[in-house]
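One structure below.
Taken from a larger complex, these chains appear in their original positions, while the remainder are omitted.
Every chain is named by a letter (A, B and C) in the order it is written, and numbering of its residues begins at 1.
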Amino acid sequence: MSRFAALVEVRLRPGIADPAGTTIERSLAALGFADVSGVRTGKAIRLEVEADDAAAARSRVEELCRRFLTNPVIEDALVSLEEQAR
Amino acid sequence: MGAGRSGPPADGDDPGPAPDVALHRGLGLTDSEASAIEALLGRVPNHLELALYAVMWSEHCSYKSSRVHLRRLPTEGPGVLVGPGENAGVVDAGGGIAVALRIESHNHPSAIEPYQGAATGVGGIIRDIFTMGARPIALMDPLRFGPLDDERSRWVAAGVVAGIAGYGNAVGVPTVGGELVFDQAYAGNPLVNVLCVGLLPVERLVLGRAGGVGNLAVLLGSATGRDGIGGVSVLASAGFTDDVVAEEAKRPNVQVGDPFEEKRLIEACLQLLDEGLVVGIQDLGGAGLACATSETASRGGVGMDVDVSAVRRREPAMEPWEVMTSESQERMLAIVTPENLGRVLEVCGRWEVAASRVGVVTAGGRLRILDGWGGEVLADVPAASLHEDAPLYDRPRRAPADRGARAADDPGRLPAPEDPGKDLEMLLVDPAWVYRQYDHQLFLNTVVAPGGDAALLRLHAPGVPGGDGRALALSADGNGYWCAADPRAGTAAVVAESALNVACVGARPVAVVNCLNFGNPEHPEVMWQLSEAIDGMAEACRSLGLPVVGGNVSLYNESAGADIDPTPVVATLGLVEELRSPPPGVGLVAGEVVLLVQAPGAAPSLGASQWAVRLRGHRGGRLAPLDLAAHRRLVEVVVGLVAAGVPGGVHDVAGGGLGVALAEMAIASGVGARVAGVDGHVGLFGEAPSRVVLSVPPGRVGEVIDAVVAAGLEAVELGTAGGERLVIEGLVDRGVDGLRQAAARVLPDALGAVGSA
Amino acid sequence: MSVTVGVVVFPGTNCEHDVVEAVARAGGEARTVWHADRRLTGVDAVVLPGGFAHGDYLRPGAIARFSPVMAAVEELARAGGPVVGICNGFQILTEAHLLPGALQKNRGLAFVCAPAELEVVTDRSVLTAGVAVGRRLRVPVNHFEGNFTCDPSTLAELVDQDRIVLRYVHNPNGSVADIAGISNEAGNVVGLMPHPERASDPLLGSEDGLVLLAALLASAGAPMASPRSGAPPVPSDGSGSGAFGAVAAAAT
């Protein structure tokens, strides 16, 4: 068994309104960041998983995303994985 | 059990490294405090011991600069069950129910992390209440920030409000009122005060003390981390500077609140108390375990052995001194008998509250910190010395040099406004944007919600039997302008206003708590302000029959060397014997007569008024005099009239004067008025204590005037309510709806767009 | 014969006492049910009350839906028994897929506690059975995540099947089609953001919530006449018990 570190990015699905992103974007110009646009907000969840290999780890994390970490009605998830030194 | 290797750690044989000067200073102890500790122990303290004294003798925990003055406050009265000194004051509300209340500041943490600073302030004050065995039922949040046109102040204000909402709503305690002030004096150092009220059956009253040698100390709640280490000594007891390094050093002291943990703690602790499973219970606040263990032991006249290795930790490699002084949130210490331990753990398990036995009550009054039961003794000090032997300072006091000149600089000499209606509009701020973010209705108690003169709540809570129609009222009030002009008279006027607010919802004021927000006590002017304010409060409370049942002192409110305006905040508790229907509230009823009831010869002054300070930037002048005896009679008359259901609307005249009071009544009810006889802009905006506006049905005006005159007060018929305009002859003619919109716009315009990720 | 309502308490729930009290005012009886219980014995209807179950961490309702009691709630719902989720309870019902859609953050990105004017859209639900369609009710809202969201086909289905139960007259949160409450197809499972229990006494400024709670009691007491299903509520018969989540108590 190895330990894998995962970063799960939970994003609002395309087409779902993101008032937090819109609000940030609206205040950017006033702050002198007119060069920034397209703000979308989501959650970043870091966790560790024990698994035999990277594929197994990924499939566990994806299952966790499906069952628990996202609400598929409005969200999807992007998983990135990294093996940890023991 | 705790019978380990005995003997103090440094009894001649192994003194350890002698603490150097930098060490105690680094912990915030002065050289003379360090020598006092050495004399008290009869030896050189080790690092852990020094850390215990440093946090316990900090300004925050020991009140070393204010205690000599606080003694002058009246603290006793017929209904007082518990006065200052315990976690909260407790007042008998009749019908077998008692009210616990307490107010605290969280100013410094909120300045650097507004959301979490305010949130953890809410968490801390709630723990003070259920520690007494009371079910927390309401919060209030007196808030003061820098001006709305300052970007950082807007960020602080929006974050603080979100933090209070985020924590208070989730923990399930409604926030039923507060205050909201924006002024330059608070730009570098905002004031975030929080008040909590709880109800308990009188017989469940518990005090935070340990008793019974062999009883166990059980630590409940969150694991202990490095957050908030030394918070009381560093963060709460020193002002802000421009020094970036110093700011950085303070940062680790900010904590993150967990309202979900706190909610489970409330339920678990109340169940433990209901089942009679605890001998004593104490929250962990400033100074963490060091404070909770030594305080319970010293109050109970016993000692305690604490196994520091038994404390659940969130982080690896924590030093014993870090564990003992950490201010990690959402923790409680329960003292239980060994027989009850099993059941205690069962109750905690049901609520998913972690519990571990960390101490045992001992005879002899020593607080000993051990590394494992029977392990090395890491510290050994007299428990009581951490409290009772704390230094007491009577710091030098001096009235400010410009006092006379400032008082003589009367804003009455400023030119009269060309359009008083415009000025009136600019003084109106509707705080609804704030309180709409707070659950203010939970427990089905809120009869008068935020927006009235005082909150009015049914005396009713889960697990608290009875109540039968009783109600309580609460109002929190402060006025830095008045207190800067004259701390003694200003503070007395604040007490008077608070009592009158409570009366306006039909409740008899019975007790107060206070939060004294002042600058750096090492400045003699600040100590003078503090001393004067306490005298003003003492005098007003004595005259009005209001015992002070608790309080909090927050010093070092300064930034870049400038002290805040002296800002004592007073919260008044009122009681209603039988509440049959909601009181009339702030408002006007079309066709009714608008009456001003006041102490005889009231002479409003523009000195330190909202109009002078906020609109003209003029902070000089004198306050209108306060006749406390007349004020007491006014309070009684108003309570009587409201309880009898006579007026159709009531509002006290406070900040902003008669103009603002009338406008607020018109806005609240959507009913205008036509009034006459207001004497220019001084009459319109001048402030004076002891004034109330009533909307009275024409047929009952005679009876109201009789009652007023019989009480030695005076009634002035101002005019008639009705229509869609507020007309104050010769001064103001504005549509009520326009005024409403102007007031409603201020906060959403300034704060609504302060986005955060 | 009095109707008994089970009011489910999750760690972090805070409106359970208020619902129990308001149900009593509406003429019923209510008792609390612990989230770790697997049975709903002796209960004619279930209310999932408001609050912050599990702190609303991750998402409101995300953790609570896995509580042991939810299997019994689901069983009762499938058998046609009345199940009502108020506020956090509504969020839990959507997370548990007993109701469609999701509740997102309010459009204004702030918590809202205020009175709301509601319009009854259908009488074909356990919460509005016998209440005149079009009737206006004044019932407070109190939430941060009350903005009901669903895809267009779900919305069309809700409309076609007459499953929008209550609408806001003035939308406080950005909810699609001003939706304040919806039901399942049978009408026996209802979720709503407003708090009927907070409008249950003249001292509180409105008694309109009692209209809804009385309808619920009537529906529960006359299951055969319940809006769309002929099936009587069948109390579930789970077995065993045990706390959900780690029990962290430990003596050293």
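Quick notes
The working rule: contacts are C-beta pairs under 8 Å (C-beta built on N, C-alpha and C of every residue); 3 or more make two chains touch, one makes a residue touch a chain.
Bear in mind the structure is a predicted one, so any value in this text is a computation, not a measurement.
The full set of protein chains in the file adds up to the formula A x2, B x1, C x1.
Here is the rule we go by: only the chains that are shown with their structure count from here on.
Chain centres here are Cα averages; for chain B and chain C they lie 36 Å apart.
Annotation: 30 Å between the Cα-based centres of chain A and chain C. Centres computed as Cα averages put chain A at a distance of 41 Å from chain B.
Across the assembly, chain C contributes 108-109 as residues in contact with two or more other chains. Within chain B, the positions touching two or more other chains are listed as 755. Residues 58-59, 62, 94-95, 100-102, 104-105, 107-109, 149-151, 174 of chain C are the ones touching chain A in the complex.
Listed in rising order, the residues of chain B touching chain C in the complex are 162, 165-166, 169-170, 172, 258-261, 263-264, 307, 310, 341, 345-346, 348-358, 435-444, 446-447, 458, 462, 579, 581-582, 752, 755. Residues of chain A that touch chain C in their complex: 16-17, 19-20, 23, 68-69, 71, 73-74.
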